[in-house]
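Submitted below is the structure of interest, expressed as structure tokens.
One chain of protein is taken out of this complex; the other chains stay put.
Moving on to subunit A:
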Amino acid sequence: MLSLNLLKVRLFWRALRAKSERLKAYYLAQKAILATNVMEAPLLAIDLEMTGLDAQFDQILSIGIVPIENGRLILSKAEHKLVKIEGSVGQSAAIHGILDHHLDGAVSPEVAMAWFADKCHGQILVAHHSPLDLAFLQKGLSVHFHQTVKLMAIDTLGLEKRRLMRQHEVLKEGALRLGASRERYGLPVYAAHNALIDAIACGELLLAQISAIGQGDKVSVAEVLS
């Protein structure tokens, strides 16, 4: 949790150094939301499926997004994009279940990034274990904007970890996984997995986490950004 002012300054600098108007507007819009109460802020829960865990070498396979408006996930605006990759999905299919032939209707990484840049404008990103997803997105968006792009997100895994540490609980292996975290809040088990379902699952988890913090109407975006 970084202080509100520090975050503002950081975003302001990024906006100053942004070469494209679009990117500048993106940072400034983020800056404007920082002090807003989380339950009223425009959020975008996201999840990515990748061919591996290394943003340098691995590629994005699919992106799921669902906006959260006034504390509600809006399924009518939820979207799921499959992304074309170079080569084969290989062994990673065992984890995400996406096989090469599923990618027939997929879009190119360039199209996907243009689409994502458009969708995330004016929204605060929410992800479970966000550093991983952000690393892939930053790499893709940097290509799109021809400039290094830095993203911020609310990390539901980070929130959960802090909460459990505060309660002095011993963290068992796997205790912070999305499913295990949801179970602690009595959220339903989703048998199927894809980037969209996991984005929804992550969004729901955030709502439950904010409720559990209590004073849900007093928690600002800056307080939960990682």
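In the analysis below, a contact is a pair of C-beta atoms (placed from the backbone, for glycine too) under 8 Å apart; a residue touches a chain by one contact, two chains touch by 3 or more; residues count from 1.
The rule is short, and it goes like this: contacts and distances are computed from a predicted model.
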Listed names "Respiratory chain oxidoreductase", "Branched-chain amino acid ABC transporter permease", "Cyclic nucleotide-binding/CBS domain-containing protein" or "Menaquinol:cytochrome c reductase cytochrome b subunit", matching UniProt entry of the absent chain: "Cyclic nucleotide-binding/CBS domain-containing protein"
Residue touching the undisplayed chain, where the options are A:Val143, A:Met165 or A:Ala212: A:Ala212
Candidates A:Glu40, A:Glu79 or A:Glu223 - the one touching the absent chain: A:Glu79
Which residue of A:Trp115, A:Phe145 or A:Tyr185 touches the chain not shown here: A:Tyr185
Residues in subunit A touching the chain absent from view: 64, 71-76, 78-80, 175, 180, 183-188, 190-192, 194, 196-197, 200, 203-204, 207-208, 211-212, 214, 216
